[in-house]
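All protein chains but one are shown in place.
Up next is chain A:
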């Protein structure tokens, strides 16, 4: 065994060279700092509504008229009314809800809704359509279907691009152009067009998902399929190996690490695609929840849905990474 591999072993598998427990403080510190910033930001963001409510409750605020306050800066109002800001973190319809309000909303719309709600799984036997668990599953279905379509399509296109000069020159530019169009603009059109030919529900959302996720797969797989060097290709030629054998025995196995790097991006892109696809349809899903929240001024609801979406993305990317480690270990990668 070489010096190099021995050195890597003794440094542990993390790669950063830090033991696991030592990595916790910086991560925790970052989270706490973000929460602190969030709590601070809540005060100026909600100051106008808080002062109006205080005025109604009979507290003297400065300046006394709402019209005057409207044209003033938020920080200036905060400075002049430090005595009347007690309700900043508990207002009913905050522009920016405080973290604990979001967490309460998150609890209410997941565990509480399912366990105690009239439509919850405990009382009705099915998931409540007011719960984020239900909406997350709706979104996940579209995400997975879109991810599978995008991955298969991406791999197929990459195989074509690598083997055919015509496809290389004709498909690749379109694949790149496709990603320059804002998906928010394209998503409603995809839904309308598919609806007009009778396709609705899961498929249109999955198509939008696939539209976003095929691209990283194409780019990664083209690079991966081309990664065997001249010597490895020559070796195959000395066996008079047919193109299919070169593909199955050399190009595809060599592209697996590239594929997984792409899949991590693709799964996150699929989730974004599914959420964007839910915005115009309003038939369930985290995207629908976010838009509904903004219609009714329920910012805590938007934030709770956002948190669930972020959590899902983290879990999906982690799961892809786990699959990657497992697969590469089976393919003989150094532990």
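Going forward, contacts are C-beta pairs under 8 Å (C-beta built on N, C-alpha and C of every residue); 3 or more make two chains touch, one makes a residue touch a chain; residues count from 1.
The rule we apply is simple: contacts and distances are computed from a predicted model.
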Name of the absent chain as recorded in UniProt (options "NitT/TauT family transport system ATP-binding protein", "Acyl carrier protein", "Pyruvate dehydrogenase E1 component subunit alpha" or "Polyamine transporter"): "NitT/TauT family transport system ATP-binding protein"
Of A:52, A:232 or A:282, the one touching the omitted chain in the full complex: A:232
Touching the absent chain when the full complex is considered, from A:241, A:261, A:292 or A:307: A:241
Per the touch definition above, residue among A:23, A:83 or A:249 touching the missing chain: A:249
Contact footprint on chain A, counting only the chain that is left out: 5, 231-232, 234-241, 245, 249-250, 253-254, 256, 331-334
